[in-house]
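Here's the structure we're looking at; comments come further down.
Of the protein chains in this complex, all but one are displayed in their positions.
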Amino acid sequence: MNWAHKLLLIDRRIIFVVVFVGALIPIIWPIGLAVQISPPVKAVFDRVEAMKPGDAIMLSFDYGPSDGPELDPMANSILRHCAKKGIKVIGVSLFPLGGVEMAIARFMQLDTDLKARNGIDYVNLGYKDGAPAPMKAMGDRIESVFPCDANGVPYSEIPVLEGIRSYDDLELAISLATSIIGEWWINLVNAQFGIDVALGTTAVSAPKYYAFMEAKQAIGVLGGMKGGSEYEELVARAYPDLKGLSRSATMGMDVQSVVHLVIIFFILFGNVMFIVTKRMTRGAN
Amino acid sequence: MKRQVPIMLAITASFLPVIAFFFPNAWINEWFNRKLDEWMVIIASFAFLLGIVSMVQVNLHKVRRRQKGWIFSVIILVSFAIMASCGLFGAQGERENGTLYPFTWIFQFIYAPMQATMFSLLAFYVASASYRAFRVKNMEASLLLIGALIIMFGRIPFGALIHPVVPDLAEWIMRFPNAAAQRGIIIGAALGAASMSIRVMVGIERPYLGKS
Partner (left out) sequence: MSANSISSGVVCPGGRGSGGNTAGIVRACTMRLNLSLACAILAGALLLAGAVVSEVIAAPRDFRLDLAVQDRPSDDGSSLILSWSTDPAVLTLPTGVVLEDDPQIFIERKTEGAVDFLEAGRTTISAGRFQDIELDSRESYVYRIGLQPATGGMVYSEVSMAASPKGNLFRTQRVNALVAVLMMGGLVIAYIMAARRGAKLFIRRISGLDQIKEAVGRATEMGRKILFVPGIVSVSEPQTLAALGILGYVAKLTAQYGTQLEVPNADPLTMASAREIVKQSYMEAGAPEAFHEDMVRYITQDQFAYAGSVSGIMVRDKPAAIFLLGWFAAESLLLSETGQSIGAIQIAGTAQVTQLPFFVAACDYTMLGEELFAASAYLSKDPLILGSIKGQDAMKIAILAAIVIGVVMATVGADGFVNWFTAL
C-alpha cells in the first residue's frame, strides 16, 4: 500500500475531527456572511406580505427537537412577520415526538419578542395524533379535531378563532415539517382542499419539495438553515425595527458555510488521492 | 373464519374511504370518512400501548436474565417510568413563578439536546460518506461531482463570493434537473405504491395477517 492509498483510506475519525473544528471556529469567531435570497423563500415571504390584517394562517409544527436548530428560526421569523402584519396564526402540531413542545416554545418566544397575545393574536391548538386523519377532518371543521386549545380553552371561546372553521377560512397553511408529514400537507391538504401550502423543511428534505413547488402544489419552500436565514433577512429588511431580535439561522450559516468548505476540501482531496493512486498502480503495472 | 373475517374487514375498510372521496353524500361522508378517520386516530393511539408493552417486556426479560447490555435496559425502563409519570401526573409548560414543570424541564434540557446531538451527527457522516462516494471514476461520476460542488457552493454565501452566478446556477440545478429527476422517481414510486395498495386492498398481499 503506497502513501497515496493510505491517505485515500484515511480514518473517518480524522474527517470527524476536522469537521468538528470547522464547526467550532465560526461559533467562536463569527464571520457574518451576507445572505442571498432565493426565489422559493421569497415566494413564501411575498405571500404572507400580501395578506391583510385579520387574515389567518395555519402554522403546523411538525417537527421535534432534533430539527429545532433548522426549523425553529423559520418558526420565529414567520411568527414575527405575522405579528407585525396583524395576521392571525393558528398553531397546530401533528408530529408526536415533541411537536407541541416546539410550538409552546416558539409562541413563548413570540410573547417575549413582540408582546403577542395568546388567544387574540395567535392560538396554539396543541397536538393531535394520526396526522392524515386530523388533516382531512380540519378540511370540514377544525373544531372537530381541536375542540379546545393547548391550555384547555374551548374553541368557541377563543377570540382569534372567530370566523375560522375550516381551511376555507385560512389564507395559507405552512408546515414546518420533518418526516412524511410535509408530503401529506401537499398530497392531502393542498390536493383535496385547495388551500395554499408552504413548507419549511430540513436541508436534506428540501430537494424533494422542489418538484412539488414546480408543479404548483406548494407555493414555496424554506430549505434548512439557509431557508431560515433568508426569511430572517427578508423580515429584517421589511421591518427594520425587528433587526435587533435574535437571528439564529443567519448566525448558523457561518457554521454551515465552513463545514461545506471542509466537505468540499475532503471530496477534492479524496479525488486527488484517487487519481494519484490509480496512476501509481498503473505505473507499477 | 379466523382469516376470512380480518380479510373482509381489511378489504371493506380500504374501499370505504375511496367511495367517500368521490361521493359527497352526508351519510357516506360521516361513516366512510369522518368515523373511519376518528377510529384511525383512536387505533393509532392504542398502538402506542402495544409498543410500550413490547418494550417493557423485552427489556424486563433482558434484565431478569442479565443478558449482555442489561444495564442499558435498566436505564430505558427507569427513564420511561420517570418520563411517563411526569407526563401522566404532572402539568406541562411553565409555572406561575416562571419555573418549568418536570416534563417540560426534562424535554428542554435532556431530550432536546440529545436529539439535536443525534441529528448533528449527520454532518459528520455526510462528510465521511461524501469522501468515499464522490470519486471521478467515470464520466457520469464526474458530472455528479461537478453538480454537487456547484450546489454546495451555491447554498452558502461563499458561492456568491466566487462568482455571482454560482447561487443562481445552484438554484437552477435544484429547480430543473433535480426536480425532473425527483419527479421521475416520485411518479414511479407513487405508481408502485398504488399497485401495492391495490394488492393489499383486494387481498392479494396480506401483511397484516403475517402473509407476505
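Labels for the chains are A and B, by order of writing; each one numbers its residues from 1.
The rule is short, and it goes like this: contacts are C-beta pairs under 8 Å (C-beta built on N, C-alpha and C of every residue); 3 or more make two chains touch, one makes a residue touch a chain.
Source: prediction; values computed, not measured.
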Chains still shown that are in contact with the chain withheld from the display: A, B
Residue touching the undisplayed chain, where the options are B:50, B:143 or B:161: B:50
Sole contact to the chain not displayed, among B:11, B:36, B:63 or B:122: B:122
Residue touching the undisplayed chain, where the options are B:84, B:165 or B:191: B:191
Touching residues (missing chain, whole complex) on chain B: 18, 21-26, 28-29, 44, 47-52, 54-55, 58, 61, 68-69, 72, 114-115, 118-119, 121-122, 125-126, 128-130, 132-133, 182, 185-189, 191-200, 204-205, 207-212
In chain A, positions touching the absent partner: 12, 52, 54-55, 64, 66, 96-97, 132, 140-141, 162-163, 165-166, 168-169, 178-180, 191-192, 194, 202, 204-205, 207-208, 216
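To be clear about the criterion, only the chains that are shown with their structure count from here on.
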Centre distance in Å when chain A and chain B are each reduced to the mean of their C-alpha atoms: 16
Chain B to chain A touching residues, read off their complex: 33-34, 37-38, 40-41, 44-45, 92-94, 104, 107-108, 111-113, 115-116, 118-120, 122-124, 126-128, 130-132, 134-136, 145, 148-149, 152-153, 155-160, 167, 171, 174-175, 178-179, 182-183, 186
Of chain A, residues touching chain B in the complex: 10, 12, 15-16, 19-20, 23, 33-36, 38-39, 64-69, 98, 101, 104-105, 108, 128-130, 132-134, 136-137, 140, 144, 203-204, 206-208, 210-211, 213-215, 226, 253, 256-257, 259-264, 266-267, 269-271, 274-275
